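All protein chains but one are shown in place.
Letters A and B mark the chains as written, and numbering starts fresh at 1 in each.
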Amino acid sequence: MNKNNFIQGYCRIKDNTVLKNEELLFSEDTSTLNEFLKLAYQHFKTDYSKFFKMDRLSKLGFLCADVLLNSLKENNLFQENTAIVLANKSASLDTDRKYQKSIEDADNYFPSPAVFVYTLPNICMGEISIRHKLYSENSFFIFDAFNADYLWEYTNSLLQNKKADSVLCGWVDVDEDSYEAFLYVVSANGNLNHTKEEITRLYFTNE
Amino acid sequence: MSELKQELKEKIIEQLNLEDVAVDEIQDNDLLFGEGLGLDSIDALELIVMLDKDYGIKLADPKEGRKIFESVQTMAAYIEANRSR
Partner (left out) sequence: MGRGVAITGMGIISAIGNNVQENLRSLTSNKIGISKITQIKTIHEDEIMVGEIEDTNPVLEKKLGIEANQWSRTVLIGSIAAKEALESAEITDINEVSTGFISGTTVGGMDKSEQYFYDYEKNPGIRQHITGLHAGDSTNKIAKYLGLEKGFVTTISTACSSAANAIMLGARMIKSGQLDRVIVGGTDSLSKFTINGFKTLMILSDTYSTPFDDNRKGLNLGEAAAYLVLESDAMVQKKQKKVLGYVKGYGNANDAYHQTASSENGDGAVLAMQKALKVAGLLPESIDYLNAHGTATPNNDLSEGRALLRIFKDGVPEFSSTKSFTGHTLAAAGGVEAVYSVLALQNNLIFPNLNFQTPMKEFDLTPITETKEKPLQTVLSNSFGFGGNCSTLIFSKEA
């Protein structure tokens, strides 16, 4: 019943670096997250003009997922029925604040529809779904801190109940100056055991 | 009018975050939506905000935007005829 699952790969974006499976792919000292993400986008030859319309949370999650899923695609490991399970602490607060400011100013009241669209954290999953044509199940949770136990349990239940063949899961958070993305893909095959301990180890290893 | 068109091209790129498009790549009669520049419904709403903010033109129904935002040419003509600032 409790079949073992495996972590096929992971990607982490934090402190101006992009790391995939322990390998440092890109690092550049920049003063802002937007600037860093733009340079990373160029470095990975992402070629997806809608990227520049996204808010910071979506850009971060999108780029992290893109690095990870593209590497799976190159190795013929990508599975179409990939569910997405993301979590964070700040929901879409980063963009909520930006929108909030635009409606507070009565003398200069021109709130932007393009900003409002991103005032929901799950839009980030929508962007990943659109890019990789994922029509699969997805859910976004708010926790106080990275919660390996919960992600582990939820992912296993999706795989066991055949809701998906693989699951892209992890943590994507942006709040003012702090940001962090840690995504990994779980499926029936892979190199790393999908255990709570392993998820926690990977999450903390490169801190 | 050609000044306005140049201004509009710059604003479209800036407002809609078209990072990889240059002003001289947009021709006056290029379609802005669909196959042309590939703008979408949210971009159309942004353009409606721009009409209001920069030219004092208020559109009540997003459907009106479809004809106005066909190309830079049609946009400029509409703005010339209706602007209040």
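Basically, contacts are C-beta pairs under 8 Å (C-beta built on N, C-alpha and C of every residue); 3 or more make two chains touch, one makes a residue touch a chain.
Just so it is clear, the structure is predicted and the values come from calculations on it, not from any experiment.
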Just one of A:Leu37, A:Cys64 or A:Val117 touches the chain that is missing; which is it? A:Val117
Where A:Glu153, A:Glu176 or A:Glu197 are the choices, the one touching the absent chain is A:Glu153
Touching the hidden chain, out of A:Ser71, A:Asn138, A:Thr155 or A:Ser187, is A:Asn138
Touching residues on chain B - with respect to the absent chain: 40-42, 45, 48-49, 61-62
Chain not shown, touching residues in chain A: 84, 89-93, 96, 99-100, 103-104, 106, 109, 111-113, 116-127, 129-130, 133-144, 150, 153, 157, 161, 163
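Just so we're on the same page, only the chains that are shown with their structure count from here on.
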Chain A-chain B separation of Cα centroids, rounded to whole Å: 33
Per the contact definition, I'd like the list of chain A residues that touch chain B in the complex. 38, 49, 51-53, 110-114, 117
In the complex, go through chain B and note every residue touching chain A. 16-21, 38, 42-43, 45-46, 49, 52-53
